[in-house]
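Pasting a structure below so you can have a look.
A single protein chain has been omitted from the complex, and every remaining protein chain is retained in its original position.
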């Protein structure tokens, strides 16, 4: 399969969508990004990389970081992790706080904001230097020592994140988080402030595609079966209330972020990351979704 | 892969679970089934069949029939089908009527009861003899001319199905169904009353696994891409509010029924059906889920 | 207090609102009513009547009939009635079916459609000729033997009442009603099809105002305390999701109907009925509410 050529063609084919959607503007750091940027990178398990456009420009990965947090928590807690957080899709956005209230504070999955706060809480309770160790883990995954948090982004989010503060307080009320609400929110926003390029993201996701022998990075270990199960969670829960749509159109496990990034994997073949800041009404990158849909359509390769 | 041997081993390994769960008892025809029956059949795309125990005993497939109805509707309406019904997972059972009310009568996916009623409505509007053509389609899929509806089951369901009657009336109120409420309910319950054996179910699902050239049965045609997309919908929506759990434990697209049956596929490899009447709290077969979990664990084959 | 003069003044003062709102059009019999009709009648416990405009024209009382059904059920069952239906306000319209689902089929109050169906079910189970006895009771209350059901209205409602059919089926599913769904719906719609004039309605409500010695009509008896408690239920639950607004603006217990009628009482002083078909967004008569607000404002008489 000539992925390099296919990626070039995809880039041309998605141009008609280049002005569709709106970038996130709730904090200055996201609002100031050039919405016309586009990057894409595909890494095969055979060690090949294929890049398009701004594949080496870093952007705010936001919710994509929840995948890394989940891997760490699964390594730390094993199957008992699922006593703290569910693994069912969340239905619609409508459910956010409603769901927590009805289900007594247990978030339905680790990729909802509430669920990721539980992950943050677990890391805070389990690690000596959670911020450092989280960063080390991601650096090890992608093999790049220069990736960093963006403190300004984390602080902006913290200052304006009233909905997330409501969620964290509700979790504390239900005793679903152990640490201080402020501490949980700080660490949650710090994780989300990670900045990576498409190439770095694709490399960081490659171990989830190349799972035959499990993985071990920076002291965190998962068996092959655990990695496959994480992929299953990405498949059913990775795209908010558009998980079904992404599954239907793209057919790969993946995770999106409000910064316009999407990372996905084709098990035992490749990982792929794409970035374009303009989002659709569900909060997922318009061109990113289109590019991935074309990728699996053109290659006729998907998990289904 | 020696599937025959693996199935035999699975049958032994799941014995400790043989008394777990409770069979459906809301109608006599289901309550009277021997809850100790177990059957399993795996069909490879190479034409091999592997059967265990009562793989040739017919049982009530119930919701599994919704997959056949979806294939017909997708063939008839193409992508415009999704204007009538969504393709997102439904979250929890809690949402059933709530979801319809909040989302103005559009069922979230075709495998919720409400969604399958929309499928029934489409078939009623599109076909001259919907009951006959539905049966012909399923017979063609599995190559068995003797499979039939069980009229007693359909009638029992109709008489006691007050929740389904509520759902159908709510759909009519929102103008999501065109035909008479009674007609929709009758056809819906008739489809669900289909009786098939594990072998017949596995054969009927094989075309969904063996999709390289699309399929055409009894006048209904789907492209390869359409079949793959149907598989995606099964993956995210096929197990009520346990879709995430099934994805996590088993990692195959599939569909369960309250009669204790589950059918699933491993794309481009095999289809598999299993039957055991005792259900867990979410309405899915206890031994059926366990058997499929072991199948993908032992073979190390899953879509992830 | 010169109620006659006050009513005349009110009629003039509300003219600016005479074209506001929209009459119900979901069945022909309601759609065909002249929306410009207006009637009002106040009856004091001293035996005086004061009428304005079309106070003797009959219209469809619709939900106002639920008050009569409640009085009969309270007479038949006493306090045990409240095991079958609640007496708390329902919050918003949003809750209709949601509320039933979350609270396992117990309607929150007897004036929601679901609650009134429970009343219908109780009358069906308790009386030999429920339709006849209900009519006799209302005739006795208002002293008019010529009031009748409108069979055409009942039949139209029955044919198009899918939301109510959904509610009745949901009640049956939860075993909150004992009788056949069809029977409950038929009787429910029959009760609502009652046609009365403002004068007849005011007379029928007078016993609820004049409760010092309880009451006994057509074999149904309530103590003074029971009547007062019924008035309390009207106060908190009589105006759908506008009960607070009516309490705030008018300050009298009452009940509205989608035909544009409102009946209310000032305990130990008077009863009053008003009719104007144009409804506000909550389903209550625009001019009716305005007229009653002016009545308590001008007289400075309200229960608060």
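Assorted remarks:
Think of it as A, B and C in the order they're written, each chain with its own count starting at 1.
As a working rule, a residue touches a chain if its C-beta (ideal position, glycine included) is under 8 Å from a C-beta of that chain, and two chains touch if they have at least 3 such contacts.
What you are looking at is a predicted structure, and each value in this text was computed from that prediction instead of being measured.
The chain that is not displayed touches the following shown chains in the complete assembly: A, C. Among A:58, A:87, A:158 or A:172, the one in contact with the hidden chain is A:172.
Residue C:89 is the one among C:89, C:105, C:130 or C:288 that touches the chain missing from this view.
Taking the complete complex into account, C:267 is the one of C:130, C:267 or C:288 that touches the chain left out. Residues 86-92, 94-95, 99, 102-103, 108-109, 224-225, 228-229, 231-233, 235-237, 241-245, 247-249, 251, 253, 267, 297, 300, 302-304 of chain C touch the missing chain (whole complex, contact as defined above). Mapped onto chain A, the interface with the missing chain covers residues 94, 96-98, 101-102, 162-163, 165-167, 169-170, 172-173, 181.
Just so it is clear, only the chains that are shown with their structure count from here on.
In this structure chain A contacts its sequence twin chain B using mostly the same residue numbers, the overlap exceeding half.
In this assembly, the C-alpha centroid of chain A lies 55 Å from the C-alpha centroid of chain C. Centre to centre, using the average C-alpha position, chain B and chain C are separated by 47 Å. Chain A and chain B have Cα centroids separated by 32 Å.
Of all residues in chain C, none touches 2 or more other chains.
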